[in-house]
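Here it is, the structure in full.
The other protein chains are all here in position, but one chain of the complex has been omitted.
Per-chain residue numbering starts at 1, and chain names A, B and C are given in the order in which the chains are listed.
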């Protein structure tokens, strides 16, 4: 196996992990853009998606499609409940308090999942078999195609939503200036709730489509959440292509780092790149500069 | 408080009468330190469950020399600071006569100074060989040294005339100890490590490492980790069409691994304690009786498969029971008697401690198994 | 003018009372395990005060402070156990080195604001954590580094909880006193000004960037010293003690105790250190209780314990005192 073949595989592997990070990152960006909150519990929705699917599939013996739909619904309900119970009452809280609240929320959700479902790792059958697909010099699995497809669809939908629907535009207005948005008659609280619903649904979707590859357990959310956060930051907190590029860059860096440099330090390499990006372009690679307002 | 203790008292009294003893002596307190939550919970939970189960059984059968055992177990969360605090509490507040656990090598190394100073015997359930090398007066362990598992794998490789291997270890305590042993013993078996890679405990894709291995000229791959990493590795290996023999560690020697890896598990070789192949052992095997009893009980109590991690706690409690029966319930006597344990056939192997060996096991503690048709099979 | 003077006097009285409390606290423990727990409360208070200077006063979040703590602990451990250096000398050299490192990385990091700052410090923490795990030859890797000697002074070895309690609390009390002085000085006012309005602070001639970096470095130095003390007390260190979770725990201590209150840091550190002991009663439920506590404390005691407890007491007194006026 010569080096060219290897690099092709690294790139493809990076692309597929990157797509996962992107999907999670978009969830971060949506909540951040609508509310200014960094939701550290975002990773937990990824976990909930996978774990609910396992639960519906194996405990209730429902068919896959039904389980997936129910799992997304259940995770969304958790997301909405979290917003209503913990975020909404904190209307005038400082950003630091909100960070702590969402960290507390993530610990709580993870803890409950651990008590209810135990600490075991669970596997889900892949959606369309395990036969590797040869792509030039490299291989991927059918499940990866699902990941690419879902990520693409989600990004397109979010683009359409934010640019062409009333409520999408309203949410962007909230992001730009929530007081002004309130003054022109937008129900800001509803928009915030809505953003939590969308991003928890997205997170759970990510959790479901990756579960057949990566398996799932009560604590998968932590690392995936962090990586998604990185993707969103690199992408300049955009809910569209920026974060997708962010995720893919991160995924490829990790994969090349592990393959060519040192697998032990691959996460460190990814984070060093992240720091360098932040130092050089604090507003993210794909965002336009912004003058600070007084 | 009062209510609880009076309840225990009544309970103990009634049991004591049932058992035919005249006196209701206070229970013998044994401390437990297990990583029940946190990243090492795959060790801590079965250990705690097993320890509690065994203690209950011993008590139901009349206790040790007519006295009940009381297990006081604390969660270390796999964190050294919390382990030290919990150890202090066991020693100073609960006044236990002996401690079993902690679950991880890190936690064990952290509490050793505390336990040694307090002169309390401790039987660790962690595998790291530095726990008992050099021998520390009050410290014993039941988990098989990782080196023994490595020796099993290398022995098999040598038999098959394989000399170039790639190793892929998880970057936590379990993996780094395995990696250390894999590197240390390679020369003795004439084995060359052509690729040395690691992955993170929560990593979800190892194709990059495996691609590198594919290009490294290795003739076999040894992966050292605990669920779910090795299952991901097996699946990724299948995806990449990696046709090399794949060895795993004893960290995945339970049916759970097969469930996670699915088809990709087929043909994987691993060293394991005898517990997963208990029913396949010949009747002359000295451990068979203990193994079958443990597997059956665990299944009954926790509706789950008993694994060899739980077995470490089973062995620890049984070793303690033997020591107390022979020498009484003060810490010094327990320690002395533990050191005199010979030929105790437990779950992890046949234990024989001595003043120069507080690990007590030989290479025979491991057997090599292969996964065939979604089940374990003994490799002769 | 009189009031400001009496304010300082008031601070001094508070500090002396606190010192007396700490000095005599061990009598209440009767040599039990709580003494050991309070050794850790001391170390955590040191860390919380350090982080509070940055987070509570200057208003700059760090989700990577466990890294400085860990660097202090590991470097002290390696210098003394592997290279046989004098522990006190090692502690000072390490603190200086960690401070210098923080000073250097502080310039680019503290240019960032809000979530970006949180992300950058978090990233730094994770990089250092990975290094602890991977540099096996140096750090012993994931299963830890043992054989670190106890500190000793004039032939007295600090090898018991009792001695360590006074050693660590001695250092902590000195740090508290110095920090109290600092926050009520020109520098402290500058820091608090940055927190309230960075633009106004700059217009008033406060060199915001340099001051932030300075306080970041100071905070790192104190954390590093706490790390050295931890290493010599435990005689063992392993990476799990210095991960992301611990960084979050430190931030939680500062916030739950009370942002911008030195004594609040003690309350926060004491609560979070004692919490596992209290939560043992809940067994496996402790993680859920911990999560709930974090949420509720932030929701219902936004000012932290140091302001929340008096407010709570006040409310109860008012309720019971004059029921009709309770709504006021």
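The rule we apply is simple: contacts are C-beta pairs under 8 Å (C-beta built on N, C-alpha and C of every residue); 3 or more make two chains touch, one makes a residue touch a chain.
Here is the rule we go by: contacts and distances are computed from a predicted model.
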Task: Missing subunit (named according to UniProt) among the choices "OB-fold domain-containing protein", "Heme exporter protein D", "ABC transporter ATP-binding protein" or "NADH-quinone oxidoreductase subunit L" - done: "ABC transporter ATP-binding protein"
Task: Touch criterion as defined above, residue of C:86, C:100 or C:207 at the omitted chain - done: C:207
Task: Residue, one of C:93, C:182 or C:318, that touches the chain absent here - done: C:182
Task: Touch residues of chain C, complete complex, unshown partner - done: 1, 3-4, 178-179, 181-182, 185-190, 192-193, 195-197, 199-208, 214-215, 218, 260
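What we mean here is this: only the chains that are shown with their structure count from here on.
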Task: Chain pair with the higher count of C-beta pairs in contact (B-C, A-C) - done: A-C
Task: Chain at maximum distance from chain C, centres defined as averaged CA atoms - done: B
TODO: Return the distance between the CA-based centres of chain B and chain C, expressed in whole Å.
DONE: 36
Task: Junction residues of chain B - those touching two or more other chains - done: 37, 39, 171, 198
Task: For chain A, residues that touch 2 or more chains besides their own - done: 114, 264, 267
- [ ] In the complex, go through chain B and note every residue touching chain C.
- [x] 36-39, 74-75, 78-82, 84-85, 88-89, 91-93, 104-106, 109-110, 112-113, 117, 128, 130, 171-173, 175-177, 180, 198
Open item on the list: For a test of understanding, state which residues of chain B touch chain A in their complex under the given definition.
Closed with: 37, 39, 41-42, 45, 171, 197-200, 202-205, 207-209, 211-212, 214-215, 227-228, 231-232, 235, 238-241, 256, 259-260, 262-264
- [ ] Write out the stretch or stretches of chain A touching chain B in their complex.
- [x] 1-3, 5-6, 9-10, 13-14, 16-17, 20, 114, 119-123, 130, 132, 139-141, 210, 213-215, 217, 219-220, 222-224, 254-256, 258-260, 263-264, 266-267
